[in-house]
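Only one protein chain is missing; all other protein chains are in place.
Order of writing sets the labels: A, B and C. Residues in every chain begin at 1.
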Amino acid sequence: MMKKLLLLAAIALLAFALWPFVRDVGLAEPGELATAYLERGPAELGTANVVTSIVVSYRGFDTLGEVTVLFTATAGVGGLLARRKSGHGKKKAAERGATDASEILKTASRLLSPLLVLFGVYIFLHGHLTPGGGFQGGVVIATAVLIGLLADPEAGLAHGVMHVVEGLSGFAYVALGAVGLWFTGVQAGFLDPRFLPLGELGRLASAGAIPIIYSLVGLKVGAELTGILDAMKEDAE
Amino acid sequence: MLDGRTTLDLVIGFLGLLMIFAAIWSVLSKRLLSSVLLSGAVSLLASLVFLAVGAPDVAMTEAAIGSALTTMVFLYSLSRMKAEQDAHEDGGAS
Amino acid sequence: MVTPLAIFAAFLATGFLLPLADKLGRRVSATLFWALLAGFAGLAAYYLASFVAAPGTLEIYTGGFEPPLVIALRLGLEESAALAAVAAVALLAAFSMRKALHEAPVSGMMTFLMLVMGLSGLVLTRDLFNLFVFLEISGIAGYALLGFDDRRLAMSAAFKYMVAGGIASAAYLVGVIYLYRLTGTLNLDLMIGSAGLEGAAGAAAVFFVLAALLVELKPFPANGWAIDAYEAANPGLGALFSGAQATAMLFALYKVFPLLSDAHLAVVMWAGIVTFAFSNLVGLRQTATRRMFGYSSAGQVGFVAAALAFGARYVEGSDFAWLVAGGLLVNHLLAKTGLFLLSAAFESDGDGSMKGRPGTLVAAAAGVLVAALVGLPPFPAFWAKWDLVRVALATREYAFVALVGAGGLFEAWYLFSWLVRLVKGGADETPEAAPVPVLRVGADGVGPVLAALGIAALGGLSAWTRGFTDPLFWAPLAGGLLFLALDRLPGKLKALLATAAIAAFGYFALPSMSEFQKLFALMILGGGALHAFAGGYLTGRRAGHFPLYVMTVLSLGYALVAESALGFFMAWELMALGGYFLVLQGAKGRSASMIYLAFSIGGAFLMMAGLQLGGGLIGGAAPSPAALALVGLGLLAKLGAFGLHVWLPGAYAEAADDFSSFFSASLSKVAVFALMAALAVFGEALPGGELAWRVVGWVGILGAVLGALAAIFQEDAKYALAFSSMGQMGYVLAALAMRDQMGWTTALYLAATHFLYKGMMWLSVAGASLRTGTRTMYLMGGLIKRMPISFVSFLVGIIALSGVPPLTGFGGKWLLYHSLIAKGWYFEAAASFLASGIAFLYLYRMIHSIFLGQPKDEHRTVKEAPFWLVLPQLLLLVAVIAFSVFPRLILDPIMAVVGARYPAAGFAFEGQTLVSSLGYWNGLLTIVVVVVVFVLTFIWMVMNLRKPRLVKQFNIVFAAERPFRPETTHFAFDFFAPYRRALGFLVRGRSEKAWTAVAGLATSVAGAIRRLYTGNGQTYALHVVLYVGILYLFLGVR
Partner (left out) sequence: MSDVNIVTLIGVALLLVGFYGALSRPNVIKMIVGFAIADTGVNMIIVAVGYLPGRTAPILDSAADAAGAAARMVDPIPQALVLTAIVIGLAVTALMLSFAVRMRRSGGGMAIDSYGEQKW
């Protein structure tokens, strides 16, 4: 009983602390930083999607950090759950009485997976033009792989390929950032995409190295999320 | 009353109410599976709100990661937990 | 200047490629791992060096544009110092965890690298959201590293840690986004001073960011999850958390300070200092080592945060942050890392059971680390605490100072108890228990020793920068180190060397001493040299005795000549530390040394507060009764005045015999010196005025009476002598409390003569117990035949002490009664007369039980005490006789010194006779009369004796006793049984009971608070949310 009381008191205190935000902070025009991004983004970097310009180049350091977070989480989850490889052996799905994937799921997954992968690649290739980008593309690819896993749990994933893709795309991402640093000669343009031509706004080959960077991010995120799902699934039914 | 601005508020308000209701239901429900699925529903509704607010990137991410992947990860860990439980009950290998 | 972005590029590139490298072989990935860590440490050192050479800051913009569009990093002196700290701790921790890292899958090494990168990101970034990202990186890497340990403990601890981390990041996000909304930018530098921060929403936004950082700093009571994490973590990881992660978090907090209003800063200050005091309080009840270190880390980190916030509120300029918070942080960093590594090397799994004892070098390192962490000189935290208390008292933050003192005391107690368990093995009081084997730890011992060296060097550096360049200041430390190096030599040689060293110090220090200081130098340095020589009386090496002894004596010497209050206080605490270790070396010294340590540290803290209030010992401070009261209390504790004397008997008796003698004869005199100096500096007014001084007088007299009374009933010779010393010092205190020429002359005379005769008595008892192998008086007896010189010296000692005419005691009693009566303290005079009577009882008992009566069988062939003990006794004997015959030899210098202080001449010399308003005393005349009377009666006796029959020692029939076995005839056991029945109730140890009640209260409160940590992760999360809410209430945002 005492715990319930303390809990309600804690939630009430939290609400009281959040109240100034709800009361005082109403709707407002985008600040001058936002207008700066909206005007200079398309002009300087040639990207149609201003959010992508912020995520990839202006605040690219955040995204690099974010990819590292996912990378560390994957390493952590892998370390925690995948250790059971040498565990008590992988029982066949049938022995564990797991229901076999239904016919519909099998055929649908064979049909859908490639389409989904294509859709994912499309998303992170057009990150700078249309909504979506590296993360969303990567996740779609991960869901494509997920459907494959659900349909046929025994189809072991090519761990080697996944690790290589993850490692190389990460390394390439950092390398591109470093190239931005030395190539443009600007004071410290780490992750500055302008070493490639900006091209014409709206076309696929535009906005300098942003599409390439975002694609690498897409590959890496896709590989990592697949890694997490694979580790989670490991010897589940 | 129904100029562009307030209809958006109404839509968002409705979606918001739905979300809060789903969240409360998820917290209070007895069965684990329903609370997990309901939290997925909350994320799905959230992506709709993000769309309404004019943040398509965020909507896609929330839909894909928030509702799809998070729910999948929850379900996988639920099944792993049950597998551990069975392993314990029948004196399994672990 | 290599751009710091190279750090991130290198870490990420290696991190991403590590799994591939691991495919090629674990050796490849391991070398990559170590190369990167070493490179990072090198780079950090390079940055530090270049910024020390050319101070300034380097602004780095990522993304090719200028802020606020892009994320900015900054590298300055402070950042590079923090980076160097993180790199150093990472290297030490990785080295300690090397086996675990190599066996774990490669993701262990990857996660370790990401943790170090996350921490360096926390230090460098100037963008608040980027700070959040690095917060998450280091957080998740920390959780994952915790998870690589298969034990269930680690899993649940990691889960609790994540829950708290999740709440903190949610709060941080809410805070950051509203800071952006209100100030229009995410860049910290542009955000400072913007109008958006003023209103309620602004204050709330800053509060949420602050609350998140505070929760990550593990504040009390919301740090249950952190303590579990420390307990479950591999000690290397524990060192990483408590050292590297705490540094980065504190630096992030320090970066955010410009955004904070004074209300926010107050919240940080009080949250930090409460954490310091209460975490350490709860630490009292801890036996599991790593859990104890967890409490200590949380406390220390809270203390640094409190110091930072305190500096931000009260002191302009960043040098306070550097000197105090930086000093405390570096001190905690190195000491805690060293201690964690020690725990890794010596303990099975951190539940306090030791695998083995460390060798002398590692034991010395452990001692250094614990002393540094507690804030004892000469380590950085000592200087930092001094400045912090000074400013805190100047700004009337008394509660703050009290918490600092309390926290320090609690921490000293449990850390030193752990140190004793480590150094002397788990065995409790029984010395006979099988000595725990010395564990050769080889490489694992390198980490702690390196940390100890580093912290000692930094301590020396901070002393040097504070202007202590005079060689006398460094003499104690240099002497201690020199003798630590010479520890392999035989004991006797080291005794001679020590005597020479102390004499040399005296030779150099004497010219710069005033008359007043010279007098005490004679007692302290003279006594020091004498007892150093006596130190050779044991055979063998006496490992560890001489370095500590020389350090203690020389620090006492420096205390006499210290120019500034800080110098004096440093010497004072160093002497207390040396004394503690020496008492600890005694056979049953464990509990006695702990009590002594507690009183020393508590008293020293009071004295520090007093010195600070008074604005420095020497240098014309304005008279302030409060300062005098505090300093006085600290000195009374060291003097062992009644009420604060609980530590005295155990400490005096349980130390090694020669140090006990020095302790009682010389060391207590420094308290008299300090009291006199304090009166000169702080004026004579006590808060209670004259009545207060009368009370001090009564404390002295009571000490004399009850000390003597307690001494009567002691069976152990050393305890009897200890209580006797307490009694004699009671007289000196009463004489000091009179504050006039007659009183102070008495005090100095009694102090000087006490040094002489008490030294003789202690050394002769030392000789007797060495030869008979026991300290219990009724097991000795009849040693007069076998140890004549010891007997004579003991005899002269008791005559001098009791006040029987010919010797110095008579003059002492004469002076005492004259000054008491002249002062008008008649009851005190009566009580002191009673005390002298009682004193005679235990003196007779001691000489009777030890030297007179019949010897036991095994003592028939006992030889005289070794030459090393006899020579000092003879020297003291000559001095006592000299001062008895020519009292002016000692009284002239004393009256010159006192005359300078109190011109009104109560006593004056006319030729050899000392005249006062009430009467006169001529030492020479007294001696002549006594000798003449003695000779006459002797002659008369000889003439009247018809046929003297020589009675053998065992012929007790002559005394009409029926002889059984010799032992039974020697009546010594419970000698004063009738008195015990009559007066025993007076000495039932009420003070001991009072102080044990105080200690019991502290431990029971600690036990009660401990209940807070229920082990349930959800409760911990509730504590965190409640803590954030309550802090918000303190902020008072409407």
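Definition applied: a residue touches a chain if its C-beta (ideal position, glycine included) is under 8 Å from a C-beta of that chain, and two chains touch if they have at least 3 such contacts.
Values in this document were obtained by computation on a predicted structure and should not be read as measured data.
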item	value
Touched by the hidden chain, restricted to displayed chains	A, B, C
Footprint left on chain C by the chain that the document does not show	129, 133, 136, 140, 143-144, 147, 151-153, 155-159, 162-163, 165-167, 169-170, 173-174, 176-178, 180-181, 186, 227-228, 231-232, 285, 291, 1010-1011, 1013-1018, 1021-1022, 1025
Contact footprint on chain B, counting only the chain that is left out	4-6, 8-9, 12-13, 16, 19-20, 23-24, 26-27, 32, 35-36, 39, 42-43, 46, 49-50, 53-58, 61-62, 65-66, 69-70, 73-74, 77-78, 80-81, 84-85, 87-88, 94
Those residues of chain A which, in the complete complex, touch the missing chain	4, 7, 10-11, 14-15, 18, 21-23, 25-31, 33-35, 37-39, 41-43, 48-51, 54-55, 59, 62-63, 65-66, 69-70, 72-73, 76-77, 80-81, 130-131, 135, 200-202, 221, 228, 231-232
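The rule is short, and it goes like this: only the chains that are shown with their structure count from here on.
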item	value
CA centroid of chain A to CA centroid of chain B, Å	19
Interface hub residues of chain A, defined as touching at least two other chains	none
Residue numbers of chain B (touch at least two other chains)	none
Residue numbers on chain B that touch chain A, as the complex places them	55-57, 59-61, 64-65, 68-69, 72-73, 76-77, 79-80, 83, 92-94
Residue ranges of chain C in contact with chain A within the complex	3, 5, 8-9, 12-13, 15-17, 19-20, 23, 60-65, 68-71, 104-105, 107-108, 110-111, 114, 117-118, 121, 127, 129-130, 133-134, 136-137, 140-141, 143-144, 147-148, 174, 178, 181-182, 184-185, 199-201, 203-205, 207-208, 1019, 1022, 1025-1026, 1028-1030, 1032-1033, 1037
In the complex, chain A residues that touch chain B	49, 51-52, 81, 87-88, 96, 123, 131-133, 135-136, 139-140, 142-143, 146, 225, 228-229, 232-233, 235-237
